[in-house]
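Have a look at the structure that comes next, please.
In this view, the complex is presented without one of its protein chains, the others remaining in place.
Note that the chains are named A, B and C in the order they appear, and that numbering of residues resets to 1 at the start of each chain.
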Amino acid sequence: MSSTPYIHRVHYYETDKMGITHHSNYIRWMEEARVDYLKRINFPLTRLEEMGLLCPVLDVDCSYKKVTRFDEEIKIYVRLAEFGPVRFTIAYRMINAATGEVVCTGSSRHCILDRDYHPVRLKRDYTEFYEMMMGQVSESFL
Amino acid sequence: MSSTPYIHRVHYYETDKMGITHHSNYIRWMEEARVDYLKRINFPLTRLEEMGLLCPVLDVDCSYKKVTRFDEEIKIYVRLAEFGPVRFTIAYRMINAATGEVVCTGSSRHCILDRDYHPVRLKRDYTEFYEMMMGQVSESFL
Amino acid sequence: MSSTPYIHRVHYYETDKMGITHHSNYIRWMEEARVDYLKRINFPLTRLEEMGLLCPVLDVDCSYKKVTRFDEEIKIYVRLAEFGPVRFTIAYRMINAATGEVVCTGSSRHCILDRDYHPVRLKRDYTEFYEMMMGQVSESFL
Partner (left out) sequence: MSSTPYIHRVHYYETDKMGITHHSNYIRWMEEARVDYLKRINFPLTRLEEMGLLCPVLDVDCSYKKVTRFDEEIKIYVRLAEFGPVRFTIAYRMINAATGEVVCTGSSRHCILDRDYHPVRLKRDYTEFYEMMMGQVSESFL
């Protein structure tokens, strides 16, 4: 399931005066793909919020391999790279759909908090989410 | 006091592949200038929020006169064009600081609501704000 | 054909601290829908650029009817409201797909220039595009 990519088509307003996609947008595409991923594993962000869970970003990193341009279709593959009781890491691989080239790789690390920004006992109190996530951890983008 | 412009310098990430400022950013600059204006008349947005007042945008319009480019300094003049018991209109005039040319004009119309999105009796319940705003209405940017 | 809406799902990064979509994003969605519309009538922006035509924005206006929120699906209907030898106007109507309510209406006015930012003789020099556009003018979003 995690092998279905999220598709983002580069918007005109995402380009900059070099004629290419501005680098800050890839961080936003990572969020788009993450939101889509959580939906596909049946824990959309809105459901997590209703459950009282927040997953703020602790760190991001992004490595730009090839430029992308207006209207190009980008396939974004997502995998859960690490998952522990209080933190998880999502990795991203972005491919230019037309050329098959990797254009960007990145990752985001998140913690899991309740509405009052306190740590939660995920395994005990959110067992279904915990187990789904444990089963999703993967070392490759297959 | 309203004749002091707000200054915005065009950021690299605000340009697009035409090499100019993307038109959507001027709507954001209008907000920056509006936030600054409310601060200068001693009713910063954070104070209005503490008072329980919200001023959501009802309409915006924007007319692009001249392109602007990376790192250009833009002077944004603000005036309260209309003010009534439930709505107000702010007008904006943007000048390229280097050339003196008008690059953009626009306006935003706002309503005034309480935290529950209900209309308020501004004159009766928020007299100080009401009177300050009444005194600010101006037909020109001088 | 113009009755097929463009779909935009509200991104997390498009929300603001009021918990709703920030009003500046609708201007960007208008661009997304316009790009999609030009593609559907077989004159995608990239083709127009290859033909040497630019369509910079002269004015935009936007009227906010209902708030929208994270992950809501927005249908954006586009119609060519006016088309003349040097200018055209596109109108937009945005519908919350779940409720059917109109959330926003707007328009953008554009001029048609060559690469050197000079006016073009559209009817004479770009007949195919001129006639396609003439046939697209519509008074309603049907």
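Throughout what follows, contacts are C-beta pairs under 8 Å (C-beta built on N, C-alpha and C of every residue); 3 or more make two chains touch, one makes a residue touch a chain.
Since the structure is predicted, the reported quantities are computational estimates derived from the model, not experimental observations.
**Q** Have a look at B:28, B:65, B:87 or B:109 and name the one touching the chain we're not showing.
**A** B:28
**Q** Considering the entire assembly, which residues of chain B contact the chain that has been omitted?
**A** Within chain B, the residues that touch the unshown chain are 11-13, 28, 31-32, 35, 44-46, 70-71.
**Q** Name every residue on chain A in touch with the hidden partner chain.
**A** Residues of chain A in touch with the missing chain: 18, 23-24, 27-28, 31, 54, 56-64, 67.
**Q** When the complex is taken as a whole, what residues of chain C touch the one chain not shown?
**A** Given the touch definition above, chain C has residues 12-13, 15-17, 19-20, 22, 24, 69-70 touching the missing chain.
Methods note: only the chains that are shown with their structure count from here on.
**Q** Quick one: point me to the chain whose Cα centre is farthest from that of chain C.
**A** The chain lying farthest from chain C is A.
**Q** Suppose each chain is reduced to the average of its Cα coordinates; what separation in Å results between chain A and chain C?
**A** Centres of chain A and chain C (C-alpha means) sit 29 Å apart.
**Q** Between chain B and chain C, what is the gap in Å from one C-alpha centre to the other?
**A** Spacing between the chain centres: roughly 25 Å.
**Q** So which stretches of chain C touch two or more other chains?
**A** In chain C, 28, 31 touch at least two other chains.
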